[in-house]
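Have a look at the structure that comes next, please.
Only a single protein chain was left out; the remaining protein chains are all shown in position.
Here is chain A:
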Amino acid sequence: MSKRKSKETCLTHGECISQTQTMLRERFCHQKIPGKPFGVESQHKHLLELLKRTAVHGESNSVLIVGPRGAGKTMLLNCVLNELLEVKHVQENVLQVQLNGLLQTDDRIALKEITRQLHLENVVGDKVFGSFAENLAFLLEALKKGDRSSSRPVLFILDEFDLFAHHKNQTLLYNLFDVSQSAQTPVAVIGLTCRLDVLELLEKRVKSRFSHRQIHLLSSFRFKQYLEIFKMQLSLPEDFTDRRFAEEWNQNIKSLCEDRSVEDVLQKHFCSSKDFRSLHMLLMLALSRVTVSHPAIKPTDLLEASRLCTMDSKANILHGLSVLELCLIIAMKHLNDIYDGEPFNFQMVYNEFQKFIQRKSHSVHNFEKPVVIKAFEHLHQLELIKPMEGPSVRTQKEYQLVKLLLDNSQIMDALQKYPQCPTDVKQWAASAFG
């Protein structure tokens, strides 16, 4: 199963593959990108400058990093923080508090989390504070160093910043920005959010204390740079244990980039979404096919990965329906065509179905009404049809109005792929009037 390599390296082929997988998976799944993220040099410089001013010079600051999902906001911030912490003075002094809007759903929880991350639980003890501001002031006071002259700089990182704006009175935001404006302690408030209109969410008093400094990450690179990123993400670094294997691998990646079909796949992905995260998903799917027997990524792997990413889920669900349920969907399609998309009820659908059975069908058996109702309810359970209003006792089940959540083209496509579809059903679907 494993081939013995030359004597200089003590790694077998299998172990090389395993190590490659480990390293690349860390990159794609756990976002451990080596070096700077591509294409964001100016933003990187800006943010680093800002944080240096707080950490080294003691100046308070606030900034918002804004960008769509997967644009690389957290990646950028982590990169900048790593670079910052390389300075010894900074590493010893600066404190970090990481808050997340998904976790701290309340200002009270947020305050407890801040206390915990600053390791001040013992200092606070059982004290009861009158207001949020008092509590925060006490915490920051407690951070002052022994000689009471200067305080340690604190970096507050607020992930999902827009969710904090939905808290009651926005107390946490108000107090943090307040502290960053007054000269008490050097504090940097960094918010990360995906909403471009985040400033509209802030109250007037909070907005006025914010410095209005925003860093936008809008993935504004072109296709050529996208290809570069693709190559860089897949390449093994220089310090990989087996140099020969790494060189072979990188050579293979380079030839992949020049392949026509791979370029088409990447072009398709680039046109639908440019962000890093969808690229990582594609690369992860391609990487998962690499094994000892299949030691390099081929263009077919990428094609297969692309196909998996862009599959139509509803078509797959339609593929698994029984013939009776499919007939009901076609009956609904006809109703939609005749009545221009107005909602219908089960009785109308059953009527259409009966017309088909009596006039045109040879292969579909005439089922009893309760059996047809059960099929209709199955469609409702799969959320292919949606009731116009909630379940009510007033109207009977058969007369409640529903809407079909499928498009005509989806239905016709599904019929093409349906296994062993009876021909009279197909003809009924294609005919203009039921």
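Keep in mind that, in the parts below, a residue touches a chain if its C-beta (ideal position, glycine included) is under 8 Å from a C-beta of that chain, and two chains touch if they have at least 3 such contacts; residues count from 1.
Throughout what follows, contacts and distances are computed from a predicted model.
Visitor: Missing chain's UniProt protein name, "Origin recognition complex subunit 5", "Mitochondrial import receptor subunit TOM40-1", "Osteopetrosis associated transmembrane protein" or "Translation initiation factor eIF2B subunit delta"?
Guide: The record names the chain that does not appear here as "Origin recognition complex subunit 5".
Visitor: Given the contact definition stated above, which residue among A:42, A:82, A:272 or A:313 touches the chain not shown here?
Guide: A:313
Visitor: From the listed residues A:152, A:195 or A:360, report the one that touches the chain absent from this view.
Guide: A:195
Visitor: Write down which of A:169, A:255, A:300 or A:347 is the residue touching the left-out chain.
Guide: Answer from the full complex: A:347 touches the omitted chain.
Visitor: Among A:131, A:169, A:288 or A:408, choose the residue that contacts the chain missing from this document, as touch is defined above.
Guide: A:288
Visitor: If I consider the whole complex, including the chain that's not displayed, which of A:371, A:388 or A:430 touches that chain?
Guide: A:371
Visitor: Residues of chain A in contact with the chain that isn't shown?
Guide: Touch set of chain A with respect to the missing chain: 14, 17-18, 21-22, 25-26, 28-31, 68-69, 74, 100-105, 109, 113, 116, 162-163, 194-195, 277-278, 281, 284-285, 288-289, 291-293, 308, 311, 313-314, 316-317, 319-324, 345, 347-348, 351, 364-365, 367-371, 374-375, 381-383, 393-396, 398-399, 419-420.
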